[in-house]
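The excerpt is restricted to a subset of chains, each kept in its original location.
A and B are the chain letters, set down in written order, and residue numbers restart from 1 in every chain.
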Amino acid sequence: MYEIKIVVPITTELRLEEHTDAMSDATANVSAMTITTGPESIEGSCDEAYAVPGTIKACIEAERQGADAIVIDCMGDPGVDAAREVVSIPVVGPSRTAMYVAASLGHNFGVITMLESALPLFDDMARLYGMHDRVACCRHIDIPVLELADDAERLTKALLAESVLAVEEDRADVLILGCTGMFGIAGALREGLADRGITGVPVVDPTPMAVEFAKGLVKVGLTHSRKAYAPPREKVICGYELA
Amino acid sequence: MYEIKIVVPITTELRLEEHTDAMSDATANVSAMTITTGPESIEGSCDEAYAVPGTIKACIEAERQGADAIVIDCMGDPGVDAAREVVSIPVVGPSRTAMYVAASLGHNFGVITMLESALPLFDDMARLYGMHDRVACCRHIDIPVLELADDAERLTKALLAESVLAVEEDRADVLILGCTGMFGIAGALREGLADRGITGVPVVDPTPMAVEFAKGLVKVGLTHSRKAYAPPREKVICGYELA
């Protein structure tokens, strides 16, 4: 039985047991932990900066507690590179995973994220991951992260409006939910699209997909390259209670 | 319990039950089938051309028999695009999967394949999948596909020699076994690399990884985009016994 740990890189409880239970199966137990220092939500580079030290700490703790793999639960993939330098188990980013999965399933994907302020993050990640010319569009619904869970109907309606444009105007043939706070909405979105006559367009819900990718890595015995993510040399670091 | 079907797109029995058993687990049963029309091995574009019609037929049969997902067991990904047009379940190519996994785990990957004649296929696939500038190198060991299983020591030695060059000269930080006929050798290769002082370089064995990706897709309920892979219009096709 593998242990997959979802590290939520904000101080808000996002992943209830019902979500992680749905991701668990006969081979793997999935659980979540929230960081204790950092922002209550991530909507830009500055928020990410405050989230990463706590995320590194949580990843170290997760490995110590016996996790077999980690998924960082934010579409900015904050701390994935840094955490990989200090743990040996796989650390998976949902954004990177979702982009590669989307490129595997279609030709050009659209991302629907929450706020305009996050668009440059996706632009940068798409360049970093080599997926820039697969991005049909990157759209936003103008709802802050912490309001996403408040009103499922509002969220579905907003996602649907942008998704239709992504498919019909920007010719996206796969859609990615651009914020991990949008979990559980993919089904309603697919139904909404079908009502508009749009079928056969996969909607990638990034965290569950990243969890599956993490399970697969554990099963085949792979982790990140230590040539690409070398352990840091020992050094004095001021102002942080290190793990 | 999911059913994952490995379609071996050549007429040679490649996947014994012991291999597929190793890929099965508590959530998924993995089995293989071999095509009946086509070449005995695939080492170039012409071989691929003869393999694809039989592969399409096998994929249709696998879906009819209740498979939840298909992995096509060849690093040329032959027939993946065509089969996706005619089945609804996910059809996964090991080359595409291995490249994205390698890009997820490191910065620049090296592929070690069997023959020089296959190098242009990898060049083309890397362009198609958007991974061209992640390829540190594409090397070959000069052993034909059907001889790969004959002499594990020869295979390991040849792979090791090229892998060392891939890491040390071409700066690959992840390695991909460039032929699905090289299964089961990743462990020995990793040990050989360690003996040479090279550690921390993941070696991706593509088919088991593709099988895990297929399981993950089934678990989260995703398949390929029908916008990207539209079902063919009905038409007369001469000379083939269609499935």
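In this text, contacts are C-beta pairs under 8 Å (C-beta built on N, C-alpha and C of every residue); 3 or more make two chains touch, one makes a residue touch a chain.
Note that the structure is a prediction, hence the values are computed from the model and not measured.
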item	value
Copy count for the complete homomeric assembly [2 present here]	6
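Following the convention adopted for this analysis, only the chains that are shown with their structure count from here on.
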item	value
Mean-CA-position distance for subunit B and subunit A (Å)	27
Contact set on subunit A toward subunit B in their complex	25-27, 90, 92, 96-97, 100-101, 103-107, 129-131, 133-134, 167, 173-174, 199-202, 204-205, 208-209, 212-213, 215-217, 219-220, 222-229
